[in-house]
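Comments concern the structure below.
Note that this complex is displayed minus one protein chain, with the remaining chains in position.
What follows is chain A.
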Amino acid sequence: MKELFSPNAQPRRRTFALMAAGQAALLLGLWLWMPLRMFPSLSEVLRAFVDMVTTQGLIQELWASMTTALQALAVATVLALLISYLTALPFFRPLAYAASKMRYLTLTGLTFFMALMVSSGHEVKLSVLIFATTVYLVTGMTSVILTTTQQEMDHARTLGLGEWRSFWEVVVLGKLDDMLEVVRQNFAIIWTMITLVETLYQSEGGIGLLLYKQNRYLHLDGVVAIQLVILAAGAAQDYVFGLLRRVFFPYSSLTTAR
């Protein structure tokens, strides 16, 4: 028990699991018996959840949003990797710098320009998501590239690998696991943006629109139910990314402090 409050301690797996379960139970208990009724009760949320699943197609909307998010993430990842790796060439460094700074742009203004450039609502939604995700990914990916040390590059060069091959070995292959981590972390941003984009472009539906409607009609129980669904989807995604990292990059956790 004492070790749970000792800095950098490594409690036993069982102890840690019990502690986490206890914290979850406490949170649930607070929710169930909290005297302040600002928050909808668990039963209300569950009712709203069942209602949205049966009458408003929550699962279908979630699926629609998730496929759009994954589509945007896939394209944004390819674009961001390309822009980030191109920083090896001085000519492209301003591009990566500019892309990184564009994360300060607001989505609302962007959708207008995107609407002028592409034809369908889906394309607008997708292009806005791709743009916004790319600029965040570029920021994270370039910072990963910047962690490359002189020693790492020197090591590759002393093996007689040329400059491009050294870059490939040290920066591309050597940091692929860190890039996956950047993608995992920024996937959460897509969920924040997709709900916003879906309210701006309502023709396609999606979980964001559902959330917007629940908010608009002050259905707090529905809002909480949707938020919990998004939270669960996000946690599942995190788990999948962690699994991918363990499977494809088994070396990546070997040097991590536990």
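Some points to look at:
As a convention for this text, a contact is a pair of C-beta atoms (placed from the backbone, for glycine too) under 8 Å apart; a residue touches a chain by one contact, two chains touch by 3 or more; residues count from 1.
Following the convention adopted for this analysis, contacts and distances are computed from a predicted model.
Between the listed names "Mg-protoporphyrin IX chelatase", "4Fe-4S dicluster domain-containing protein", "Heme lyase CcmF/NrfE family subunit" or "ABC transporter ATP-binding protein", the UniProt record for the complex's undisplayed chain reads "ABC transporter ATP-binding protein". From the set A:L26, A:L70, A:L89 or A:L159, the residue in touch with the chain omitted from the display is A:L159, counting the whole complex. Only one of A:T55, A:T106 or A:Q151 touches the absent chain when the whole complex is considered: A:Q151. Only one of the listed residues, A:P11, A:G174 or A:G205, touches the absent chain: A:G174. From the set A:W33, A:Y104 or A:Y251, the residue in touch with the chain omitted from the display is A:Y251, counting the whole complex.
For chain A, the list of residues touching the undisplayed chain reads 151-152, 154-161, 169-170, 173-174, 176-177, 249-251, 254-255.
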